[in-house]
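Missing here is one protein chain; the remaining ones are kept as they sit in the complex.
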Amino acid sequence: MKITMAHGSGGESTSALIKDVFSKCFKNEILDKLEDSAVVTGSGKIAVTTDSFVVTPLIFPGGDIGRLAVCGTVNDLLMSGATPKYITCGAVLEEGLDIDLLDKVIASMAQTAEEAGVIIVSGDTKVIENRGAEPGLIINTSGIGFIDESKEPVGPFNLKDGDKLLVTGNLGDHHAAILGCRMGIENDIKSDCAPLGDIVGNLLADNIRVHAMRDVTRGGLGTVLNEFASASECNIEIDEESLPVDPSVKEFCGLLGLDPIYMGNEGKALIVVHKDDAQKALTIVKNAKYGANAQIIGQVIKDRSKNDDNYVILNTKLGGKRVVGLMYGEGLPRIC
Amino acid sequence: MIGDDIKAIAEQLKNYDGDEVRIMEVCGTHTAAISENGIPSMLSPKIKLISGPGCPVCVTVTAVIDKLVELSMRDDTIVLTFGDLIRVKGTNKSLADAKADRAHVKMVYSPMETVKMAENDPSHTYVFAAIGFETTAPVYAMVLEEAIAKGLDNLKLLTSIKTMPQVIRWVVKNGGGIDGFIAPGHVATITGSDIFKELSEELELPFVVSGFEGAQLLLTIYALTCMKGKKGIKNLYKSVVTPEGNVKAKELLNKYFESSDASWRGMGKIKGSGLVLKKEFEKYDAGSRDLDEDNMPAGCCCASVLVGKIKPSDCPMYGKNCTPDNAHGACMVSTEGSCYNYFVSGRK
Partner (left out) sequence: MCVAIPGTVIALDGTKATVDFSGNKVTAEAGLVDVAVGDKVLVHAGCIIQTMDEKLAKETMDLFKEIEDLMV
C-alpha cells in the first residue's frame, strides 16, 4: 500500500495512518493523549534543539532515516551537556511512499528512542505531491534536554591551553556507507548512526573535566576542529598517526579521492578534556557503548602568535605538517 | 612511521643550502599527495615546488563546459561526468548550475557506466564528459569498444583529452624556469617512461617518475635536487611503470583516437597536445572538435600559475575574490588545482 494525498487530508485516512503506523510504535502516556501540545514536567536550564533529516536511500547499511532522526537530535542535546528527555517527530511523506517502508522506519525510530532513553511526545504528518524521483520522506525532530547546573558549562568557547582532544571512534563510516550505496561500490561499511548517551553519561558521572563536545556530522572532523579553534581563538594540533579510520573506509576514500578527515559520521564525537583527565577519559569512552575505537588525537595550544591564519595543524605520518582548513564544496569524489 | 633511511633523506632536504631548485609537479594527483603529506613543510626554502598543468579539470576551456551545459539541457540527452568538473564555470554556467535548472547531469565513478545506462535506456542519448590525460583516454577507448560491440547508437563522448609531451615542451619554453620534473606516475603507466627519457634528452632537464606515497615523493624530490638542470631519467615507480608502458592500451588508443591540437584554459592552443576521435568514429562524437573559445574571467592568473611563472598567492585575486567557495579560475575549483591546494593547506 502507498501513501496518497488523502493521507494528508486530516480526515479518516490521516487518523488511520497515525493510529496504524505512528501511535502503534510511539506508545507513551503523553503522546497517547493526542493533544495539541505535550505538557511535560521538568525545570531548571533547558536545552532545546531541532534538526531535519533527508537521506537517500531511506534504509542504508547500519541504519535508516528514523534512527538517524533520533540520534541526530539526541546527540545534539548530549553535546551541550544536557540529558535528553523529550523529542517530537514531524514527518513529511511523499505521495507514493510505500507504507511498509514507512512502518520499518517508524519502528526503528521508536526502538532508537528507547535505546536513547527519550520519549516521543508530539508529532505531525503531512503529505506532499511526488516530485518525480523515488518517493521520499523528510523527518524533523526537535528535542528537549535538561542541564545539570552543578556541572561546568560545556561549549566550543571553552577550550583551554593544553587540553587534549579525543575522538570516540572511527571516522567517516556514515558518509562512506551512504556514498557507497549511491555509487554502487559493494562493501561491508555500515553507518555508525548511534546515540552517544552512554559515552557522555559515563564521562560526566566520573567527573571528567569536559570542556567541549561536538558530534562529528556533515563536514567531518576537519569542520568541527575549525569550529572549535575559531570559537576558542586557539590553535589545535593533531597527529595523523592517531586518527582512527577503518581500513575499508580508508580504501573507499582512496578510490574516490576523498579525505576521511572531512567525511561525516552519525555516531561519533570530538570531546575536549583537561589534559590531566585525558587517559582516564579514554578508558571510560573505550569501555562505553559505541566507544571501542576511541583515540586521543591531539591538543589545544592557546598561543596563536606563530600561526598566521592557520589554526588547525596536522602532523603527517611522513613527518611534515599541513593545515586542516575548512571544507569547501560538497566533498565530491574526484577521479581525474 | 617512516624508516631511518627516509628520515635521513628528509633531513638533507630540510637542510639543503645549494642554489635554488625549481621542481615542477606536473600531475594534479601529485600536487594533492604532496599537500596531504605535508611535504612543503619538510623542504628547505631553496627547494621550490611548482604545480603544473596536469589537472584535467583546470585546463578545460569554457567552450567545452558550454557545450556540455547545452547538451545537458536537451530533453533527450543525459550528461555523465566525474565529480570535480561539475563545478567548473563555462562562460556563464557550470554543470552544477545547469543541474539546479533541471538539466540532466549525473555524477558517476567510471565512464564504463555510460554503456550500461545507454543500453538500459534507448530513449535517451548518453554523453560522457570525456576529460583527462593519457591515463584516462584508454578507458574511453574501452567504452567505445563495448558500445560498438553492443551496437549502441545512443552513446557519445564529448572529448577534451590532453597529452603530456607537447605541454611540457610548452612549459619549458614559456614558463618560469624549471630545473626538473616530477613525471606523472599514472600517465607513465600507460605511455611508458621512455617518452620522458626522450623529453629529458631534448630539453636537457631531469625527469623522475614517481608514485604517490610520501616516501616515494621525498626520494623523487631528492633525486631531482641532485640532478638539477641536467638531463637524466629515473623511475621510482617500477612496480607499475615500464619503459614501454601498457602496449595494449596504447594500441587501443591508436585504434580510436588521433593526435590533434588542443586548447588549454588560459594557455591557448598547443599543437599536437590533444587527442580526438578519428573521423570514422564521428557518430560517437558529441561535437568535440573546434571547442577552442576560452572566456577567462578578467584578472585571473591561472595561465601563469599553471606553468609556474607565479605562485597562486601572487595572483591578485587569490584568497580575496577567488576562493574555493567562489572560484573564478579552474585552478581554484578543482581539488587538484594549484590554487585550491595552496589555499586549503596554507602553502605559501
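As written, the chain order gives the labels A and B, with residue 1 at the start of each chain.
Simple rule for what comes next: contacts are C-beta pairs under 8 Å (C-beta built on N, C-alpha and C of every residue); 3 or more make two chains touch, one makes a residue touch a chain.
This is a predicted model, so every value here is computed, not measured.
Chemist: For the chain left out of this view, which of A:N187, A:N202 or A:N293 touches it?
Modeler: Candidates A:N187, A:N202 or A:N293; residue touching the omitted chain: A:N187.
Chemist: Among B:V139, B:A262 or B:V344, which one is in touch with the chain left out?
Modeler: B:V139
Chemist: Write down which of B:T29, B:S200, B:S288 or B:T323 is the residue touching the left-out chain.
Modeler: Touching the chain that is not displayed is residue B:T29.
Chemist: With the missing chain put back, one of B:I6, B:I168, B:L205 or B:V344 would touch it. Which one?
Modeler: B:I6
Chemist: For review purposes, identify every residue of chain A that touches the missing chain, sorted by number.
Modeler: Residues in contact with the chain left out: 180, 185-189, 247-248, 250-252, 254-257, 334-336.
Chemist: List every residue of chain B that touches the chain not included in the displayed model.
Modeler: Contact residues on chain B toward the absent chain are 3, 5-6, 27-29, 54-56, 82, 109-113, 132-133, 135-136, 138-139, 142, 145, 184-187, 189-190, 215-216, 219, 222-223, 226-227, 234-236, 238-241, 246, 248-249, 252, 336.
By definition in this document, only the chains that are shown with their structure count from here on.
Chemist: Taking each chain's centre as the mean of its CA atoms, how far is chain A from chain B in angstrom?
Modeler: 37
Chemist: Using the touch rule from the top, collect the residues of chain B that touch chain A in their complex.
Modeler: 1-2, 7, 10, 29, 32, 35-42, 56-57, 82-84, 86-87, 107-110, 131-132, 135-136, 214-215, 218, 323-325, 334-336, 340, 343-346
Chemist: Could you pull out which chain A residues touch chain B in their complex?
Modeler: Going by the criterion above, the answer is residues 183-185, 241, 255-257, 259, 308-310, 314-323, 325-326, 328-329, 332-336.
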